[in-house]
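Note that this complex is displayed minus one protein chain, with the remaining chains in position.
Read from first to last, the chains carry the letters A and B; within each, the first residue is number 1.
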Amino acid sequence: MNDDRFDVIGRVTRRQDGHAMVTGRQLYSSDISLPNMLQARVLRSPYPHARIAAIDTSEAERLGAVCITPEDVPRVKYNERQVSVPAKTYRDRTVLPDKVRHVGQGVVAVAARTEALADRALDALDVEFESLPAVFDPHEAMRDGAPQLHDAVLLGETVLPIERNIACYREAVEGDVARGLEEADLVVENEFTTGRAYHGQLESKAVVCRPEADGGITVWATAQSIHNTRQLLGSLFDIPLSKINVQRVPIGGSFGSSIQMNSSVAVCVALALKAQKSVKLVLTREEDMYDHCKYPSNIHLTYGVKRDGTLTAGYLKTVVDIGGHNIQAYPLLGCMAGWFVSLYRLPHLKFEGTAVYTNKAPACAMQGYGNPQVTFAVESMMDTIAEELDIDPIDVRLKNYVGLGETFWGQGPTVRSVIRSCGVEEMLLKGKAMVGWEGRGSSTSKTGRFRRGIGVGRGFHTSGTGAPTPGEVIDYSTAMVKINEDGSVDCLTALMCHGGGTLDAGAKMVAEELGVPLDRVGISPSNTRSTGYDVCTHATRGVYCGGASLLRAAQDVKKILFDFASRIIDVNPDALKVRPDTSRGQGVVCLPGAPAKRITVAEVAKTAQIKGWGSIIAVVSHRQVNCPPCFVVNFVEVEVDTATGQIRPMRAVAAVDAGTVINPDLAAGQLEGGLCRGIGLALLEDTTYKPDTGELTCGGYLTDYKVYTAQDMPSLEDLSTFFADTYEPSGPFGAKGVGEAANNATAGAVANAIYNAVGIRLTEAPITPERVLSALTRDAEQLQQGR
Amino acid sequence: MMTKRRVTLTVNGEHVEPLVEANALLVNVLREELQLTGTKYCCGTGQCGGCTVLVNGEPILSCLTLAVAVDGADILTIEGVAKPDGSLDPIQEAFLDHGAVQCGFCTPGMILMAKDLLAHDPSPSEERIREHLRGNLCRCTGYHRIVKAIGSCGQ
Partner (left out) sequence: MGNTRILTREFEYVAPETMPELLALLDRYGPAATIIAGGTDVVPQLKYEKISPDYLIDVTKIAELRTVRRDGALHIGAAVRLRDVKAYCRDNETYACLGDALGSIGQAQVVNMGTLGGNICTASPAADSALALLVLEARVRLIGSGGERVVPLDAFFRGPKMTGMEPGEVMAEIQVPAVVDHTGSAFRKIGRVAGDISKISCAVAVQSDGERCLSCRIGMGAVGPTPMRMPGVEQLLSGRAIDAGVMDEAADRIAADISPLTDVRSTEFYRRRVSRVLFKDTFDQAWKRVQR
């Protein structure tokens, strides 16, 4: 799919970092090794809730280990996620705690010459825990007399007492829901849950810290935001930011789990500062699974609808079990409200969200930030409405979706902008034809043990968190672009690539704008000392926001280039163009229609250097003032084995409206990966806890936390992807995001496909064979009783 | 303290004799003693295939293998897959051409499994590819492009 408007954008190109990845030369944080480096290990709580009564490190120290206890680390309360404005940031944790709030929480850390020695030192530690009653269910946690996890936390600088373990509460109301429901011909209501899926990124959280001679530190960490990591470390350890260098390091998958500064980063820094040696801390898989997971959801959803399928009101009430610490559930609840109201037009609406502490691993963002959870419920309900009113499910969606010209506030009440590009209808109709929707039949027509069903789900994600007005979320990126003296280009940004090709997209935009061949545009290694602030590569903002900052810098650079060129070839700079000349492997500045007025970018840059005009360089900080939705549509066909409850995804069509697609292969790769994880959320993944000990049922091992394999996914022929043909006016070259959108609609599509196969509405994800079989059994019993 | 013993290995064609303890796992000897960090620790329990290397031409999980137990073996890690002149193996080229790489962390294991498969079955069916890869987890791609890339290498 080549776009004639562009030279490199929209073309399939090899990713720049690919060569290092296929040859094993890509260095991740866990691969960093420094001279004289110590290895760290962390003693973790076996109790879900306990006060730490006493710690004796003397034996461990005798073994030669450096130890840190809660006494040795800053007592500053912080929140590891720094993308909200300070006044809206809840702070409830310290580097090491006085009281543990979930099994696996770190208590004491040690560093020694080898990991084996560090492990021996761990065994030599003597820690006395005073076990406290624990609570694992969010509803129980809100009851009077339930064990209290936190007495008070800080909201900004204000002390906020915590009652009934409610970490935060958020409400959004427009119109009058009661009236809206009264006006409805049909009111539907149901309850939905999704699990505490685990990110399962293949690289467990890793960090290396080197103390520097000037009192500063250099840090390599699994991080989605090097600048927020630096700021947080600066405030925790009271080091000027000018002495903290956080390196951007490739990350072995993240899916949101390193938006926050991972809990081990501050621990490693504290150890390195105490030891005055480099320290490396890489979590084991089991430690990693106790460190983070997806926000689970419990959603009560009510819709009012007219006979013709027009929605009159919607009311969504959710309780979110956030675990032992609050990694910013407040913006999560704002987003859940936003996802809910921006999916379908609601004349009257209400959202109520409550985030509750429990003695489990802390939950955080995981691809979609509440969106897959809300969309699972909403898309299930759209099918229920369609069924009740005997309307085609696609028509119900087409009638009610929030589209072109309407207000979108997916990122929460303070991030509102108008939708200026929308491919929803195109995707629904094209996907419908591709999947053979008309032939899917109703569940009542299906018999036999193996039953197939096709379901649709639609959704979206935002592209970043920018908005016309400053809100609760910080959002801007900084980029530097420089034309080198041979005509090649350096791009410097703190933007991050988690695998999706964000930086490649940035390079392509710069190449396109400067008319320089792509292989001459390089992404420079970067760190916090050499780059301006970039909030974080999260919220599907990489291409739309980060890319836009690179494009802006390239535009500024182009002005200088033309200015310098005009001096050499004596042409008004405003009349100049630049085009790649592949035969020369160079960009060429030219005056259209005047073949003599040509000069290569290299000649301009070299001349500027020799004559002392200066470097062709620009730095730009850029905030997007829109927050466009990247829409997505999934069609999924499943086969249900009614005898065993097993569900196999057989076929799928996934489409995204990403505006202009920069890297078609990588964008399609996002859709395919998102679909796979979405099916996992729908059918397979959850972390459960032993009620007596508070330990993970799977122990933190992948042996019993399963994720889908190559053999579980539909065949190449049976999985299709396509892109809507749209152009986002506010996006760089018309682009929006893809990332998180890719999995938001999947769980709903799967649940709808199951319904289409067997006529049972399953609302509890993961929809495991055990749950399916129980539901089928109940259904059969009810049928029998009915007779 | 355990006594260390010298093991003799041929790693990516190079003769090495690291000194290892009895409980040293091959993955850690490769990563730490030999600085071949392309082999990854991911799950540690033999569930994900991230630590896959070829021992005497056959894939094993280096996180479940004692280094002393493979004394004398010929080992291929991802660092040895490209030709000595740096040119890529057709499988590596195919991974790049098909967008089969996202975060890259599973890639070494996937490529080594593909090498093993193609050595025994030069034109594997899609089903065969998927079955062969099912012990190697990828969290990014949904496997689609990995399967496609390997399929394209078939004769």
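Methods note: a contact is a pair of C-beta atoms (placed from the backbone, for glycine too) under 8 Å apart; a residue touches a chain by one contact, two chains touch by 3 or more.
Just so you know, these numbers come straight off a predicted model, no measurement behind them.
K.L.:
From the list B:60, B:76 or B:101, which touches the chain that is not on show?
P.N.:
In the complete complex, the chain left out is touched by residue B:60.
K.L.:
May I ask which residue of A:150, A:285, A:325 or A:482 touches the chain that does not appear here?
P.N.:
In the complete complex, the chain left out is touched by residue A:285.
K.L.:
Please pick, from B:25, B:76 or B:118, the residue that touches the omitted chain in the full complex.
P.N.:
Of these options, the touching residue for the absent chain is B:25.
K.L.:
I need the residue numbers on subunit A that touch the omitted chain, in ascending order.
P.N.:
These residues of subunit A touch the chain that is not shown: 41, 44, 46, 104, 115-116, 119-120, 282, 284-287, 290, 643-646, 684, 697-701, 703-704, 706-712, 769-770, 773-774, 777.
K.L.:
I need the residue numbers on subunit B that touch the omitted chain, in ascending order.
P.N.:
Answer for subunit B: residues 1-2, 21-25, 28, 41, 43-47, 49, 52, 58-61, 63-66, 68-69, 113, 116, 130-132, 134-136 touch the chain left out.
The rule is simple: only the chains that are shown with their structure count from here on.
K.L.:
Quick one: which bits of subunit B touch subunit A in the complex? Just the residue numbers, please.
P.N.:
Against subunit A, the touching part of subunit B is residues 31-32, 35-45, 47-48, 50, 77-79, 81-82, 88, 92, 95-99, 101-108, 111, 126, 129-131, 133-148, 151.
K.L.:
Which of the residues in subunit A come into contact with subunit B in the complex?
P.N.:
12, 14-15, 17-28, 30-31, 33, 199-204, 250-255, 282, 284-286, 498-501, 663, 665-666, 668-669, 672-677, 701-703, 707, 709-713, 715-716, 719
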